[in-house]
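Shown here: the complex without one of its protein chains, the others still in place.
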Amino acid sequence: MLNIVVMGLMLLGLFFFFGTSVGIVRFPDFYSRLHAAGKGDTLSSILLLAGLALYNLHHLSVDAILVSVKILFIIVFIFIASPTATHAIMDAGYEARVKHWVKRKTPKEPWPGEERRRQERHP
Amino acid sequence: MFTLATFIILAGAWLLLSGKFDAFHLALGGISCLLVALISQDLLFHERKKGLAARCGEAFRFLPYSCWLLYQIIVANFHVIQLAISPRLCERELDPHIFTFKTRLKSDFAKFVLANSITLTPGTVTIRIDEDVFHVHAISRKAAGDLETSETMSEMERRVAWVFEGRA
Amino acid sequence: MKKIALLITLAVGALLILAAEDFPRWGDAHAPANDYLSPYYIEKSLEETAVPNIVTAVLADYRGYDTMFETTVIFCAGITVLTLLRRTQRKAPKAVRPRPARQGADVILQSASRLLVPVMQIFALYVLALGHHSPGGGFQAGVILGASFILLALSYDLKTMLARLSENTLLRLSALGVIIYAGIGALCLLLGDNFLAYAALKVFGFSEVMAHSHGILGVELGVAVTVMAIMFSLYVDLASGGDLDEGL
Partner (left out) sequence: MHGNIADSAMEFFFILSGVLLLLFMFMPLYRAIWGPTVIDRLVGVNVIGTKTTIMIVLIGTLYNRVDMFVDIALTYALLNFIASLAAARFFQRHKEVGLAEDRAGGQSC
């Protein structure tokens, strides 16, 4: 029973991490890649660690509970740190005036800049 | 007063971390907590105007907020995965833009919670906070939602204000 | 002069390579270290030092000299970097770079670091204190402590952080760590045993085994203090380009 819950949590975490990775590779510019990294990374880490913390409780003892609490510490830490790191990286990009990808209003309008030309090659 | 509160919180963290309850290790923990409480007493409780009781209230109101946030995070992830996996949706929906809005939250910590919540919820990431102006990058027009459009306060800001300032 | 230096370097290098011929083969299961030393450590370290973590026992007890000079090396390296990098008024001023506009103005980073830093410091001290039972010890604790100060310096600006923990304090702390380590050794010497022979500490009312255990803890504290101070002062100097004026 416990094992099934653990498996469910971890599979869900893996699925979200897969989505994150695909997003990081496929999104057009650095800002939208950070969207994937900031959200997916947090949730998939939380789910995977929650699964491991639960599995750790299958031999119930004081030590096991304390170890699970430590994994909970890591979860809380990631919950605080991951969005903050996302924000810091994005702020750095904004300060360095990395341009964000904009949708073409008409199909004929050229993509401005090197990065967007690359995106045009691999839409 | 605040140093004592810091000490108690740190002692709790120590007990959970160490998991050894004999006298020697407890004494070591006491010394460590005292040391940290002294060298970083102004960190955990930065704004001294609010009393401890108000902070406990914040902590209690934070719990339902975090449940709502968790739900939002899950929605956000499905959104990201949809955008990432389906090419057509990517083509149609993706319209990144940067917008700014002015917040009414006063304290730094409330701004921090709001900023991280914006980052974790669908389609929006906080870029920076200038005084009380938030710069937000939204991945599509729809995702920006009422953060961009609302004249007074968006839903999320109202919730954060409820947690930290006690008004609805 | 340079040629003489090169010759000396080459000669010493050749000697070292010649000496390395006499080492046991790499990974040899029957090298003297594997035949006699390792089984001894594995069997005896717990009953002799009451430290379940063999690494800690070997590091701070059996090879205490080694670790003491490692700490000294860290101290010397830190001092050397400081003398090389540190700019004062007398040295040439550096080209003025535009001050990073966002420094010390990032509310999100500041709130996050205010939340995380005290817990990080507690965790560092936990790693130090429970180095006997879990992976950890002086070096790791020093790194985490130093990292917590670096986090503060990153989110606030460098001046605020240096007001909390000034450069002079850092230098004194880094020396203090080495002094704690060597002082425990010298204390053993004073109490009539060998240098760093923790058994001598039993006059304070411990059993001989517990004297080893507590001696190791004291020594680790010295290591942690030195590593923390040197790590943070290295960061301060590297990030500000030597004038301690503005950080990253």
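For reference, chains read A, B and C in written order, and residue numbers begin at 1 within each chain.
Here is the rule we use: contacts are C-beta pairs under 8 Å (C-beta built on N, C-alpha and C of every residue); 3 or more make two chains touch, one makes a residue touch a chain.
It should be emphasised that the depicted structure is a prediction, and the values quoted were computed from it without experimental measurement.
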So there's a chain missing from this view; which of the remaining chains does it actually touch? A, C
Residue-wise, where is chain C in contact with the chain that is not depicted? 97, 100, 102, 109, 116, 120, 123, 127, 134-136, 140, 143-144, 147, 150-151, 154-155, 248
Contact residues on chain A toward the hidden chain run 3, 6-7, 10-11, 14, 17-18, 20-22, 24-25, 30, 33-34, 37, 41, 45, 48-49, 52, 55-56, 63, 67, 70-71, 73-74, 77-78, 81-82, 84-86, 88-89, 91-93, 95-100, 102, 112-116, 118
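We take it that only the chains that are shown with their structure count from here on.
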Chain A and chain B have mean C-alpha positions lying a whole-number Å distance apart equal to 17
Chain A and chain C, separation of their C-alpha mean positions in angstrom: 35
Listed in rising order, chain A residues that touch 2 or more other chains are 80, 84, 87, 91
Multi-partner residues of chain C (at least 2 other chains): 102, 106, 108, 112, 115
What does chain B use to touch chain A in their complex? 16-17, 19, 73-74, 76-77, 80-81, 83-85, 90-91, 94-98, 115-116, 119-120, 122-123, 125-128, 135, 137, 139
Residues on chain B engaged by chain C in the complex (per definition of touch): 6, 9-10, 13-14, 17-18, 20, 25, 28-29, 32-33, 35-37, 39-40, 43-44, 46, 108-109, 111-112, 115-116, 126, 128-130
In their complex, what parts of chain C are in touch with chain A? 101-102, 106, 108-109, 112, 115-116
